[in-house]
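One protein chain omitted, others in place.
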Amino acid sequence: MVELKITNLRASVEGKEILKGVDFDVKGGEIHALMGPNGAGKSTLGNVLIGHPNYAIEGGSIMLDGNNLTEKTPEERARAGLFLAFQSPISIPGVKISSFLRTAYKQLHPEDKVTVTEFFNRVKEHLRFVGLDESFMSRSVNDGFSGGERKRFEILQMAILKPKIVVLDEIDSGLDVDALRLVAEEIIKYHNSEVGFLIITHYQRILRNIDPDFVHILMNGKIVRNGDKSLALKIEEEGYDWIKE
Amino acid sequence: MEVELSKEEEIERLVESLKDSKSSDWEFHDKYNPIYSTGKGLNKSVVEEISEIKKEPDWMRRMRLKALEIFQSKPMPTWGPDLSGIDWENTTYYNRPDERKSQNWDDVPDQIKDTFQKLGIPEMEQKYLAGSVAQYESEGVYHSLKKVWEDKGVVFMDLDSAVKNHPDLVKDYFCKAVPFTDNKFAALNGAVWSGGSFLYVPKGVHIDMPLQTYFRMNNESTGQFEHTIVVGDEGSKVHYIEGCTAPRWDKDSLHSAIVEIYAQRDSDVRYTSVQNWSKSVYNMPTKRAWVDERAKMEWVGGSLGSKITMIYPSSYLRGPYASTSNLNISLAGAGTVKDTGAKAIHMAPHTTSKIIAKSISIEDGKAIYRGLLRMNKGAVDSRSKVQCDALLINDDSQSLTFPHDEIYEPTATFSHEASVGKIGTEELTYLRSRGLSEDEASSMIVLGFLDDVMKEIPMEFAIEMNRLVKLEMNKLGAVG
Partner (left out) sequence: MEQFSDLLKTRLKDPAYDFRQDSFLNYLKTPRRTHKESPTVKDYVDFSEKDLENMATGIYGKLDLEPGGRDCDILIGNGQIVSKKELKGVKISNIEESLDDLPPAVWEKKGKDREEFLINASWNTGYFLNIQKDREVKVTIDAYNNGSDSGSEKNIIFIGAFSKVNIIESRYTEGEAKGNPTQGKATYIFMGEGSTLEYNYLQDKSTGVSDITFVRTYQEKSSTFKIFHINHGSGKLLFVNESTQEGNESDYRVFGASFSNGRQSIDVRDSSFQIGKSTSADIQVRGVVKGSSSTIHRGNVDIELPSVLSSGFYDSKILLLSKEGYANSKPGLIIRNNNTRSKHGSAISNVDKEQILYLESRGIDEKTSTMLITGGFIESIIEKSNNEKFIETVREYSKDINF
């Protein structure tokens, strides 16, 4: 049973506390949406989950299927099954997508003895699904990509690398309507009882394409409301002002 | 007359001289003419006379003489612009003002007030002069300090007075950041310095209003050798502004100031200087700041006019988390060489520096950026960003960029970018299609180019800079 358990998580950046005790669980098959106004600490949460060195965990824990990830390196977290689609994925000139994906896949799924050709065919297929050209195979990681291309490539990685917990940080920003639809389809296709989703978003644009089971509102580093889809709709209509801590 | 040698003979001769000079490692090739000879212009008795007139303590007199020796022994810098036009013989090294020092504004002679008027900043006079040292010729003539600051222990006076009234304080800082062994012009200043400001801001004192000094060089061939010291003691905050506008003279004249800044722990010091020299001035100041732990040092500069300017304000980041920024605008008009830049030496962990230099070359003006960025080993996680942009207005305008980047620390991050361009036709056309004249459009684009730095310059100076930039542009008539 897949389960990400976040308990009383507190974290700081450059000595400033951003997350002040966050609790929630994401189980396999569930889709959670984390919403909140600018500066609430949403992206901090994504970065803390993946183990960004600039973010210091001050307390609490991150558990995935009983493994304590709190002190783990980013690659150990990835190998445990955690995946973050970055808000602004960085470009790495000269590092070819083909060799990047292959190296990562071998690390994450050493048991899968897929051949190179088979693997690349898989990548090509998914490139098509997310609306990227096959020629991206020979391009460098995010190098010279538009904002939208970067987001599509993040989703492609999700589909290829097969994580158990998927954290999507503002995946809808920089995508036009058609691209958003493609990306949402890819997410829904990947969604099953063995995968849990955490969708971090400011607006509920992406939530029109994907129905969340749970909605959490983060404000000033704390979860201030928990609810279901109706909470997201209320936010869309009324914004965040009505919520008072 | 030299006899023409055959190639063989010439080779013979050069190889021969090579043999003789093995120890001096080829130095015989560096032929610097002894431009300076003791005689009319500057010698020991001139220096002693200056000290005598100023009734200085003995230690200062001895320092001057030592500096003179160093000045005489140092070669001229040969790596930059041609300085052979400096007329050492016909330079006056010290001018004694006829006027006596005045304590309040009413006592300032009308003639001097008139000069301030002509600077075109009558507002300044009322707003700021009450709290500033205004310098006329080579010595401070007007000097008044706001009582509030005095009560807080702030010392703000011309350096001559400070030598007399606060000798121990001055001794702690005088020629520490800029020793006169640093370069020939620093040594010259050490020997004949006169005037300049001494500003000491005690621990924890914040001065919110900028402190200003007005310089004015208006005696033909008067060398100006101010020495300014700004000390921000621990946790203090101060903004010091120096402005110089020299009227135009036909004869070359020399300016070689020293500015020493001590930004001590947790202090926040900003030094702004706006200079508009006449076209005959050689401006060769040495400006340096020592920046200690968590202190912040900002250099803001605008440099217009002069014949040749060589100026590279430096920040030595000596303590962890020290930071510096250096924003500079230079404008090289016809016949001007502006050799300007900045230096930042990272000597401690977590230090940061940011340098933005903008230059504009007009007609055959030559703007040169020359900078040094060094990260010493141990400057862990330090960061630096250098950006130089040059705008060439006319076909024969020139821009040269020579950054020197030296990184010894693998955890440091450094980047440098420079670009050279002209006023873009697209931008011009766009603005003109909205009804602006070509001149207006050009000035607007130029000011836009300068904006990054201009917005950091105090308003009244920015206005003056804008006016001067426009003036230079308009002189050209058609631009582009």
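Going by the order they are written in, the chains are A and B; count residues from 1 in each one.
We adopt the following convention: contacts are C-beta pairs under 8 Å (C-beta built on N, C-alpha and C of every residue); 3 or more make two chains touch, one makes a residue touch a chain.
Keep in mind it's a predicted model, so treat the numbers as computed, not measured.
In the complete complex, the residue from B:285, B:319 or B:403 that touches the missing chain is B:403. Among A:140, A:173 or A:220, the one in contact with the hidden chain is A:140. When the full complex is taken into account, the listed residue touching the unshown chain is A:93, out of A:15, A:66 or A:93.
Only one of B:420, B:441 or B:454 touches the chain withheld from this view, namely B:420.
Mapped onto chain A, the interface with the missing chain covers residues 50-53, 73-75, 77-79, 83-84, 86, 89-90, 92-96, 99-100, 103-104, 107-108, 140-141, 143, 157, 161.
Hidden from this view is one chain, which touches chain B at 7-8, 10-12, 14-15, 18-19, 25-26, 29-30, 77-79, 361, 370, 372, 374, 377, 390, 392-422.
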